[in-house]
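Left out: one protein chain. Kept in place: all the others.
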Amino acid sequence: MANFGNMYGPKFTFLGIGECDLDDPKTYQGADVIIIGAPIDSGTSHRSGAKFGPQAIRGGDYLPHDGERPHMALRTDGLKDLKVLDAGDLLMPGGDLKKSLEMLAVATEKISRAGIIPVILGGDHSIASADVAGIAAHRGLGKISMIHFDAHADTGDSQFGALEGHGTPMRRLIESGAVRGDKFLQLGLRGYWPGDQTLKWMRDQGMRSYEMTEIHHRGLNVVLDESFATLTDQCDGVFLSVDIDVVDPGMAPGTGTPEPGGMTSRELLEAVRRICLELPVVGIDVVEVAPAFDSADITAILANRVVLEALSAIAKRKSGKPYSPTQNLLDR
Amino acid sequence: MANFGNMYGPKFTFLGIGECDLDDPKTYQGADVIIIGAPIDSGTSHRSGAKFGPQAIRGGDYLPHDGERPHMALRTDGLKDLKVLDAGDLLMPGGDLKKSLEMLAVATEKISRAGIIPVILGGDHSIASADVAGIAAHRGLGKISMIHFDAHADTGDSQFGALEGHGTPMRRLIESGAVRGDKFLQLGLRGYWPGDQTLKWMRDQGMRSYEMTEIHHRGLNVVLDESFATLTDQCDGVFLSVDIDVVDPGMAPGTGTPEPGGMTSRELLEAVRRICLELPVVGIDVVEVAPAFDSADITAILANRVVLEALSAIAKRKSGKPYSPTQNLLDR
Amino acid sequence: MANFGNMYGPKFTFLGIGECDLDDPKTYQGADVIIIGAPIDSGTSHRSGAKFGPQAIRGGDYLPHDGERPHMALRTDGLKDLKVLDAGDLLMPGGDLKKSLEMLAVATEKISRAGIIPVILGGDHSIASADVAGIAAHRGLGKISMIHFDAHADTGDSQFGALEGHGTPMRRLIESGAVRGDKFLQLGLRGYWPGDQTLKWMRDQGMRSYEMTEIHHRGLNVVLDESFATLTDQCDGVFLSVDIDVVDPGMAPGTGTPEPGGMTSRELLEAVRRICLELPVVGIDVVEVAPAFDSADITAILANRVVLEALSAIAKRKSGKPYSPTQNLLDR
Amino acid sequence: MANFGNMYGPKFTFLGIGECDLDDPKTYQGADVIIIGAPIDSGTSHRSGAKFGPQAIRGGDYLPHDGERPHMALRTDGLKDLKVLDAGDLLMPGGDLKKSLEMLAVATEKISRAGIIPVILGGDHSIASADVAGIAAHRGLGKISMIHFDAHADTGDSQFGALEGHGTPMRRLIESGAVRGDKFLQLGLRGYWPGDQTLKWMRDQGMRSYEMTEIHHRGLNVVLDESFATLTDQCDGVFLSVDIDVVDPGMAPGTGTPEPGGMTSRELLEAVRRICLELPVVGIDVVEVAPAFDSADITAILANRVVLEALSAIAKRKSGKPYSPTQNLLDR
Amino acid sequence: MANFGNMYGPKFTFLGIGECDLDDPKTYQGADVIIIGAPIDSGTSHRSGAKFGPQAIRGGDYLPHDGERPHMALRTDGLKDLKVLDAGDLLMPGGDLKKSLEMLAVATEKISRAGIIPVILGGDHSIASADVAGIAAHRGLGKISMIHFDAHADTGDSQFGALEGHGTPMRRLIESGAVRGDKFLQLGLRGYWPGDQTLKWMRDQGMRSYEMTEIHHRGLNVVLDESFATLTDQCDGVFLSVDIDVVDPGMAPGTGTPEPGGMTSRELLEAVRRICLELPVVGIDVVEVAPAFDSADITAILANRVVLEALSAIAKRKSGKPYSPTQNLLDR
Partner (left out) sequence: MANFGNMYGPKFTFLGIGECDLDDPKTYQGADVIIIGAPIDSGTSHRSGAKFGPQAIRGGDYLPHDGERPHMALRTDGLKDLKVLDAGDLLMPGGDLKKSLEMLAVATEKISRAGIIPVILGGDHSIASADVAGIAAHRGLGKISMIHFDAHADTGDSQFGALEGHGTPMRRLIESGAVRGDKFLQLGLRGYWPGDQTLKWMRDQGMRSYEMTEIHHRGLNVVLDESFATLTDQCDGVFLSVDIDVVDPGMAPGTGTPEPGGMTSRELLEAVRRICLELPVVGIDVVEVAPAFDSADITAILANRVVLEALSAIAKRKSGKPYSPTQNLLDR
């Protein structure tokens, strides 16, 4: 399996954690989580640049890159209390998106079969069609549910005449049976796409899609409560897909298709924490960070924090220790 | 009437809609809405740049510029369910602000008399003194009320010794009788201007001005509820004026006089939707977008969405179909 | 005492107010507040640039720099109803941080002894160890309490092997007795620093530290209510320290160690207002504004507004007039 | 043939010239030049973003977009004295680079067969392998020579394991016989790529490659003189390929693989003028403009000027009128 | 006469020199040079922003703002060996360009009549029509010659239908007789404006306009040599007008109408030095610095250096001491 270090720019790991080689199982024996980069942006329908996302997310932090990150609120260290390794970037040339995606599916299947949670750093959202498919190939079609944060439904039938693209991955996953439509939850949708026909298709699949107005009026926690039962019923694992554009462009400008009116970063971090504390997460991707459009790296740093929030909460869940968000930090 | 295509840069229409020529009524027969650019920034008291606002707002969208925009939440298409045309920019040289504003008033009066809603893309806020005046010239002095989103009251007596300027348009409209002071609603005010004397003048006119602290403590919907009765009583139309600086500079940096502590973009979009769903809007302007200070075009895209939100809600209102913000997207 | 005008760039005062010379008491006789710049950033652990903070905060405003700022909501003018002077920047070379901090402590002690409130414009947060110490030297160890807005606790034992640095000032203040640990309140903490050992030390001192999740779930006003009694019990003055990174990087990108998930600027301004209205503030610093990373100056303008909000509220408190945040602006 | 208007963003033509439809020969009858966009960047080996090049080059001008551009020095109007039309962008999705390039080759062959000079706006340099091939398909293998401005030789054997990519087009053209190696001239090379093996291959083909040091020491005009005879001997047309990164990154930062030490923009413009005045140019591409990395649009404007310089000189050459660079402007 | 301090932003003088009040002759008695800001940009035909030019030029320097600047090569101090004062900005609102220009003409006439050289910081180039006219009103029509650095001829008949604008000032000056056409020298012209008719008018006036190609081929010093005799014959003073866009946009991006292919900053500085050393300069303006488009302030700093270069050379000329550019610095 082609493992190319970091495909663009200097080679370093996520915040200084250890590295592993997907072609050499010894190097990742006993790991809980493997981080892997999917540096491709030829699936974008507008601004490119997300191929530099993995690099930016790995390095997006002002603290020493020492492989430690004690989480202040959860009082756990997602990088130390779990064994987390970085496999570098897959070699995913943009010119042949289909082939690059196939390689990614092979990689996540391999990681999943080893009993390890893959965390994929995108890249544009076309990668979700592959990274989730790889895990489903291991766990069984329809056996994992999906919780998907995004401004966009990504359920297009095709994009520029092709099946692959960042507007279509969720359609591909449901069509292939990898994820059942009625086990597919979306949060943060808004804006002017897709049109009626696609929305009808989504309803027909039994999807549950919350757009921002509903979240604004009903509250994010109410919406999450409503969904959690569904996600675990008949499924034994949950995949968390975070398109950074779910956050308002004011707080996350470094992305390719910014849609105003999104969540705050606080809301996203709180939601990710709850999901990873309460649900059996089996894979994560964080996508659509395009550093060329960022301002002072704030989007990259936010994406880095989404990964850390997830890892910290997974570690906390594993520890079995209690957590209350209203308890004072120094009393925990 | 001078119609100059787009005054600065390439010529294209708002998201690819059809164009019309204000000098040729045949070209806009049957239209519901005409979009027109007012590319002037010599009314600014600080940073200039808003003359590129019309260009930036027309093009601020990552979706195909194909003249269609199905609104996900409202399930209507503001560009298709209404007949919306773009008349290009008026030729408004900055060096003679007064004359340029007079031309704008002529244009909005003409559009209004044709039974069409003008949507004016600024430009700095000095244009409001003209675009509203033009509509009032058609509908009658005091017959339209005003709902005005802004960090600033814009009720100055004069600016640098002149009557025209982006700090004075609301004073001009009330003084001329175009809009009655007690039918003038302001939301989002904050900061350190104007001083006591002007505030006293505002109170004497019967204006209703909500600053951010009050909105923060009482809630935006409460404030809107309180106002809607007033706005339609004794008036047969409402003008909606949106200064993009009503939004916090963190989310809308691309503007000339940024005042911290503003609304979120989500709040502005929700408010615009409610207004256009519930009130008889007869004209709209969206002003003070200054692309040179923007970050990744997020302010321009937000202003584009304000226009689309308004058009979508007007189309929804026209359709007479019900809408509930808490109903799930896929159940609508 | 070295008084160097503005250390970097052109010399001008905070929004055009009068200037004074710390070496010449006549020049600040009768003053209520003295603003002073502490232009140093060699205490940073990551991005430098905060040494340009004083310059950026002084000038971060689009209104005329005329020494007047009527506060719209409070109906008072913090620059006119108080006597506020600008002493320029202290000469604080970065190469000898310790010596530079000593000079700052001398300056704030001098100002405090003159019965004047010092407002220090940073500079990185290392300056807090000195500016608070100077005031405590006048008022007595343990006689002032501290309310500290920050993403970070700043209670590190050492930084790069040194006692000085922007990660350690709060430790220094408690260790020296300048501020009692149980009179030390922190708001806005989040992220991945410090680790357990330091948190234990903080608990042992009796500190009260609210991280963002707790504030998010319990509400900012609830948290403030809980704290105010403590702050004034047994202390006769409160120092307010605002690290601008307490605000979400989306709204305040111009800082050195941005941690996602922070307060909105609205929340910070409301909190500062309440504190200065309700508590006997004896000193203020506003730190960590790094203009090189800012976007359209929005962070600098926000910091300017934090200073003005504080001064306006102090003036209001001094006036003894009532204020209700839910009363309409034009009824006040 | 797929003609998609402008693939990304608003639709408008190069500086307001007329448009044509490649599928409808009537629309471009009698044209001298057709401009066409090739908006693809999945051939890049590093920063993407060049897919926005066509848009940026078309609109990169502060003058009115009125389809006129009188050249001050040449006293001719490249847009009026020639018939120049804009065919919009080809639909070139990034995910299937090979297929997209094939479409481009079909387009340039079609234009060339109609006796019209195609001017292709890239896009990354992978497009040269197709746009030149299309012309060669019409004019005959080996019948056109190549003059290529670039920091890089672009003669790689493969890129990320694929034949297509912006590092390989010149190899493809020579291998296929489209252009003879000994009729292939390169100017402006520098830096650290390719290695010995590729350089040997280049020498073996009889290529003539001038790196910047040689140009710096011998002079650009000397080098051009030396080459012109070769270019027209045994060939009946010359293709001009301009990678904007031939210019120093200081003057053209908006590109994906910036290599310091390049030409000044003045030198490039003078060279382009000479070439189009003195040689029978049959096609042109201008590539690697990546707006996301630009500063105040200076790179896009430079690329726009390269196109205009070429068109103006072609018009001048066609007019048969004399031109001397040392004669005063007002004496011409 | 209205003197408004600095019209936009904080008040400070050019590099810390003393200030004067144009309404109070005592304050500028004995001065050699008065610097005055003309902060207006409503004469622009494209990007605005030059109204912040005076502020940016005054402060564009990393050295202490202490009113001293020893010129390394000339071994003179333009700010100390001459008496140079800063009169602040004129109050020039953009909305009435004509009136604002009239005020400027009054100011420069006043300064000139006092025997002082006015140095005007623009603002857009429309100001030249006024600042030169003011000096000519004092010295007599046709008695001063003009040396004008610019990418553009600025000899348009009208702009957007008005006589005022940054495309027309040189026409106005010649038409009014303020400057004789045959005493009007232009350097650095290039690009695609104006057209034949205007060029014919320029030739008819006897103007001498050097475009970049001629300068490139003949050499800047040759061109300057050719011109100097003309400039002083029959005239007793020379006005130097520097539009910063004469420099290549790569080196001076912060301007409104950037035209590629310009001079280097080194060339401009050398030319300004020679002019002020060898000719009797009676006025200077430096225009079209638009900070919003600048990169790291390099354009503002360059403009600051143009002013200093001129003042230093004027001081050197006044001293009568010899200067040789090839003599070593430490031997001077």
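By written order: A, B, C, D and E. Residues from 1 in each chain.
Note that in this section a residue touches a chain if its C-beta (ideal position, glycine included) is under 8 Å from a C-beta of that chain, and two chains touch if they have at least 3 such contacts.
Please read these numbers as outputs of a predicted model, since none were measured by experiment.
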{"item": "Displayed chains contacting the withheld chain", "value": "A, C, D, E"}
{"item": "Among E:98, E:266 or E:318, residue touching the chain not depicted", "value": "E:266"}
{"item": "Residue among D:45, D:76, D:145 or D:241 touching the omitted chain", "value": "D:45"}
{"item": "Residues of chain C in contact with the chain not shown", "value": "8, 41-44, 46-49, 51-52, 91, 93-98, 126, 159-162, 164-165, 292-293"}
{"item": "For chain A, the residues touching the chain missing from this view", "value": "6, 9-13, 16, 58-59, 65"}
{"item": "Residues of chain D in contact with the chain not shown", "value": "45-47, 189-196, 199, 202-203, 207-214, 216-218, 248-251, 253-254, 256-262, 264, 293-295"}
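Please note the rule applied: only the chains that are shown with their structure count from here on.
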{"item": "Comparison of C-E and B-E by number of C-beta pairs in contact, larger one", "value": "B-E"}
{"item": "Geometric centre distance via CA averages, chain E-chain B, whole Å", "value": "40"}
{"item": "Chain A and chain C: spacing of chain centres that average the CA atoms, whole Å", "value": "38"}
{"item": "For chain B, residues that touch 2 or more chains besides their own", "value": "46-47, 248, 250-251, 264, 293, 295"}
{"item": "Which chain pairs touch, all of them", "value": "A-B, A-C, A-D, B-C, B-D, B-E, C-E, D-E"}
